[in-house]
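Have a look at the structure below before the remarks.
One protein chain omitted, others in place.
In this document, chain identifiers A, B and C correspond to the written order of the chains, with residue numbering beginning at 1 in each.
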Amino acid sequence: MTVAAQMLDSYPKDLGGVDREALQACIESCVECAQACTACADACLSEDAVARLVTCIRTCADCADVCDVTGRVLSRHTGYDANLTRAVLEACATACKACGDECERHAEMHAHCRVCAEACRRCERACRDLLAGLG
Amino acid sequence: MTVAAQMLDSYPKDLGGVDREALQACIESCVECAQACTACADACLSEDAVARLVTCIRTCADCADVCDVTGRVLSRHTGYDANLTRAVLEACATACKACGDECERHAEMHAHCRVCAEACRRCERACRDLLAGLG
Amino acid sequence: MTVAAQMLDSYPKDLGGVDREALQACIESCVECAQACTACADACLSEDAVARLVTCIRTCADCADVCDVTGRVLSRHTGYDANLTRAVLEACATACKACGDECERHAEMHAHCRVCAEACRRCERACRDLLAGLG
Partner (left out) sequence: MTVAAQMLDSYPKDLGGVDREALQACIESCVECAQACTACADACLSEDAVARLVTCIRTCADCADVCDVTGRVLSRHTGYDANLTRAVLEACATACKACGDECERHAEMHAHCRVCAEACRRCERACRDLLAGLG
């Protein structure tokens, strides 16, 4: 059982109408994707072809930041605000789509871009699944 | 001339079609609001009436995180992505609206909530102004 | 194989003299602890006894922020700076010690504090192990 799951289980009040499974998957995907994007931006920076990777580095930096904050917002349940959750999930899905597309273009050349693109795809899907359940 | 303004002036490439004034105002509002919200969450935590301020603390924590990331995304211009900028600005305006409304309810009682609500209103307006200019 | 491990494996240059196992363990502990602390601060906020948990909430907020940044700094290897890595690891071990001690005081009463204290202990140990290897 992951720590994120244990934290959800020990929350003292009701989690509201949210889909518990989808919420946990989304928190874990955000945290994983944020780390992957930070590492991918740095790995791109060390490639000899760095000049061809500047858009990738920027998109990874944004996606790391947005996933990070989304994981934080989703880890809070007190005074839940569906509007804010929805807006943050939309921004996160958008960041993951952009970063997934950009990293995919370099996936054959650079393994870190392939791993990062996969993390972005998973996180985008997790955000959309959670959004769908919010109604 | 602020440091944020100097950084915009020294960006080596074109800033794109973005409204330079609105962009600077929005970056500075995000940075200011993030700090105010972090401080307000903490000030609420030290109030004797903390039990009545839990929603305010949570909303401030979210708003601090979202404003922080919005200030970062707006400080980057390389490989500009209008979709992501728009989604992040929408999330930031939503967070500032929620936090401004919540802090306003406590503004007469707590000066930190009044100052924070004002910072949230300015930041929400700055996000909406920048969004309007993105077309 | 975790995503963090895959990102380390696909870094294009040498990782330097760092202990690869200790580095991966520390990145993963930081990321896990940051999420646990964010969730614990929020869970404390929802407890009826919130007034007795204000120090815990504050310490969790700091620890979440410091672990988050430590995970980021450790995920970057380009232009490695041992002084900065050391200073950040010291700050992270200090934050985890403080938060682990504080959460432990509430561990019997609140399961989220127990889970969070355990994450803090693991992360503090991972930081100290990595520090020891830096010489």
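Keep in mind that, in the parts below, a residue touches a chain if its C-beta (ideal position, glycine included) is under 8 Å from a C-beta of that chain, and two chains touch if they have at least 3 such contacts.
Remember, it's a predicted structure, so these values are computed and weren't measured experimentally.
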Which listed residue (C:Val3, C:Ile27, C:Val88 or C:Leu130) would be found touching the missing chain in the intact complex? C:Val88
Residue among B:Cys26, B:Cys40 or B:Ala126 touching the omitted chain: B:Cys40
Pick out the residues on chain A that sit against the missing chain. 41-42, 45-46, 50-51, 54, 57-58, 61
Going by the touch rule given at the top, which residues of chain B touch the chain that is not shown? 3-4, 6-13, 27, 31-32, 34-36, 38-40, 42-43, 45-47, 64, 68, 71-72, 75-78, 110-112, 114-116, 119
If the hidden chain were put back, which residues of chain C would touch it? 54-59, 61-62, 65-66, 68-69, 72-73, 76, 78-79, 81, 83-84, 87-88, 90-91, 94-95, 98
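Keep in mind that, in the parts below, only the chains that are shown with their structure count from here on.
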Regarding the chain A and chain C pair, does the interface count as same (over half of residue numbers shared) or different (under half shared)? same
So the centre of each chain is just the mean of its C-alpha atoms; given that, what is the distance between chain A and chain C in Å? 19
Please output the residue numbers of chain B that touch at least 2 other chains, ranges allowed. 54, 57-58, 61
